[in-house]
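What follows is one structure encoded as structure tokens, with my remarks underneath.
With one protein chain held back, the other chains of the complex are shown just where they sit.
Labels run A, B, C, D and E following the written order; every chain starts at residue 1.
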Amino acid sequence: MENTRYQRGTDRLNEVDGNTGQNVIDSLETIAPDLGTYIIEFAFGDIYCREGLSLQERELITITSLLTAGGCEPQLAVHINGALNVGISPKKVIEAFIQCIPYTGFPKVLNAVNIAKKVFTERETKEGK
Amino acid sequence: MENTRYQRGTDRLNEVDGNTGQNVIDSLETIAPDLGTYIIEFAFGDIYCREGLSLQERELITITSLLTAGGCEPQLAVHINGALNVGISPKKVIEAFIQCIPYTGFPKVLNAVNIAKKVFTERETKEGK
Amino acid sequence: MENTRYQRGTDRLNEVDGNTGQNVIDSLETIAPDLGTYIIEFAFGDIYCREGLSLQERELITITSLLTAGGCEPQLAVHINGALNVGISPKKVIEAFIQCIPYTGFPKVLNAVNIAKKVFTERETKEGK
Amino acid sequence: MENTRYQRGTDRLNEVDGNTGQNVIDSLETIAPDLGTYIIEFAFGDIYCREGLSLQERELITITSLLTAGGCEPQLAVHINGALNVGISPKKVIEAFIQCIPYTGFPKVLNAVNIAKKVFTERETKEGK
Amino acid sequence: MENTRYQRGTDRLNEVDGNTGQNVIDSLETIAPDLGTYIIEFAFGDIYCREGLSLQERELITITSLLTAGGCEPQLAVHINGALNVGISPKKVIEAFIQCIPYTGFPKVLNAVNIAKKVFTERETKEGK
Partner (left out) sequence: MENTRYQRGTDRLNEVDGNTGQNVIDSLETIAPDLGTYIIEFAFGDIYCREGLSLQERELITITSLLTAGGCEPQLAVHINGALNVGISPKKVIEAFIQCIPYTGFPKVLNAVNIAKKVFTERETKEGK
């Protein structure tokens, strides 16, 4: 049954985060492979496979939480990609960040918008190829 | 035009947070009335009146940000009420909190669920009257 | 196999946190039972059952993390109890908090010490009975 | 020479925080007396006795830092008292909190204003006697 | 009247942050122009134009809040520049950071001092030209 969690977590991770998510897991291989396993089994196999919220809603929540926590720029980049992958428009990603201003203040929103700018540009460059 | 911001902010505050929001503004009257004005004009008149996200999406983002920040229990109570007021089900509020576990850890989610429990009970008691 | 995770998680939770841990799980029954399940399966069944650190070391890490996060007083109370349950002396709990001063500043350490004071007193009262 | 640090720290603590500061030190006597000693020697004997900032500026900085950290309500109450003790007006305390809105968001400012409200009322009650 | 807020916000932003502030606004032009507008209208047009604190006091508060929040290095660089622009000496900036040690611990103060070091050097280089 563990296999099931791992398998469905991998599927969900690939669906949401695509290559960037898999790169995170791969980068853990030599240093902390169990951490990668828990991300797949628990974060994606358990939590992201639950019912009750759409994948778009889950990604809105995730990018909001990462923006608010601060200092999570690499994970924010992965999940801005994730948000776009599940169909959230770039404009809506920015709108979600603007909604955070009253609750987190401007600096964290500025940091998140700057990450979004990089992600959007990278994706346009790739798609432009 | 400032008047417009204040008026539409008041309307939006009442729509989203209802009495609990107005109570926050009233409690500031003798100590920091300008703070109340900024909440109405900027948070509700500017940000909450923007297009691009539904009110349900805005409240999902707000409760996620407050959960993640930590130490914002009173504001979380106001906005759990707000989430229910704009049509999010209690079950979905809890689901949003569960989505935060991988990003914030269990303790902040436990704190938020405990606040939700109180809010849900208070509302049931009122509705039961 | 899920059953195994749940079973060994329950055993570990009881070993570490005793009644106070079980109370947390029970309090989630009517509001967010899956959150309780994840705490048991993932936090205690997966993480707390790993090798490589003693239970005393795990509890030192947990109370340090909770102190540093701030705003996690209820969870800190549970895990100060946990620390004592696995054989850390009250004096060593305080010493761990003092070690945090240079990294977190005094206020969070003061908050943690005040929680410890309550926990120590409650246990002495119970044991005195 | 240690004695000098302790002595001048005690003097400064009394000058800034008055009774409320001494109460914090006293409350640590049975649980973590060394923590009280470090607060006196390091925070007040070393840092608060430095030149280059007035005591009013030091208290402005302290209450800003405590507001921003969040979850430090007891310490914020002590240092709002401290700010008033060194001659900052209640109005200026509130103004400092309002200056934090763009950087921390509204919730932490609301929490701090609510603590200020309690402190101001307590002092008025005492002075009214 | 909105125009007034925007105009006086721009004036204040230029007065406080100079080029570095305007660069932040410009960098938002293609990605989130409204965010730039809110920074000008609300942070600078509303908050920074209030009475009750000098600009030097406002900048002391801002750099303290950014230091304490952590992870806001770009904004801290802008406002260390702002602090110097409104007449705070480099020595006093460092002294403000040292005052934060007891409340935030050493790591965040070290991060802020390292940013200050870069800002001071950049300004000396420019002035030396």
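One rule holds for everything that comes next: contacts are C-beta pairs under 8 Å (C-beta built on N, C-alpha and C of every residue); 3 or more make two chains touch, one makes a residue touch a chain.
Every value quoted in this text rests on a predicted model; they were computed, and no experiment measured them.
Chemist: In the complete assembly, which of E:20, E:37, E:85 or E:111 touches the absent chain?
Modeler: Answering carefully, the residue with contact to the hidden chain is E:111.
Chemist: Where the complex has a chain not shown, which of A:75, A:99 or A:114 is the residue touching it?
Modeler: Reading the full complex, the residue touching the unseen chain is A:75.
Chemist: Which parts of subunit A face the unshown chain closely enough to count as touching?
Modeler: 24, 27-28, 30-32, 34-35, 38-39, 43, 66, 69-72, 74-75
Chemist: Touching the missing chain, which residues of subunit E?
Modeler: Its contact residues with the unshown chain are 70-71, 94, 97-98, 101, 105-111, 113-114, 116-117, 120.
Chemist: Since one chain isn't shown, list which residues of subunit D touch it in the complete complex.
Modeler: 1-2, 34, 38, 42, 46, 50
Note that in this section only the chains that are shown with their structure count from here on.
Chemist: How many steps does it take, at the fewest, to get from subunit A to subunit C if each step moves to a chain that touches the one before?
Modeler: The fewest steps needed to get from subunit A to subunit C is 1.
Chemist: More C-beta pairs touching across which pair, A-E or D-E?
Modeler: Higher contact count goes to D-E.
Chemist: Can you give the rotation angle that fits subunit B onto its twin subunit E by Cα atoms, in degrees and rounded to the nearest 5?
Modeler: An angle of 180 degrees brings one copy onto the other.
Chemist: Same or different for subunit B and subunit D, where same means more than half of the interface numbers show up on both copies?
Modeler: Counting which numbers both chains contribute, under half are shared, so the two copies meet through different residues.
Chemist: Need the CA-centroid distance for the pair subunit C / subunit D, whole Å please.
Modeler: 30
Chemist: Quick one: report the Å distance separating subunit A from subunit B, using the average Cα coordinate of each chain.
Modeler: Centre-to-centre distance between subunit A and subunit B: 24 Å.
Chemist: In angstrom, rounded to a whole number, how far apart do the mean CA points of subunit A and subunit D lie?
Modeler: Averaging C-alpha atoms per chain gives centres 40 Å apart.
Chemist: Using the touch definition from the top, which residues of subunit C touch two or more other chains?
Modeler: Expected reply: 34, 38, 70-71, 101, 105-107.
Chemist: Drawing the touching chains as a network, do you get a line, a ring, a star, a complete graph or other?
Modeler: Drawn as a graph, the chains make a fully connected set, so complete.
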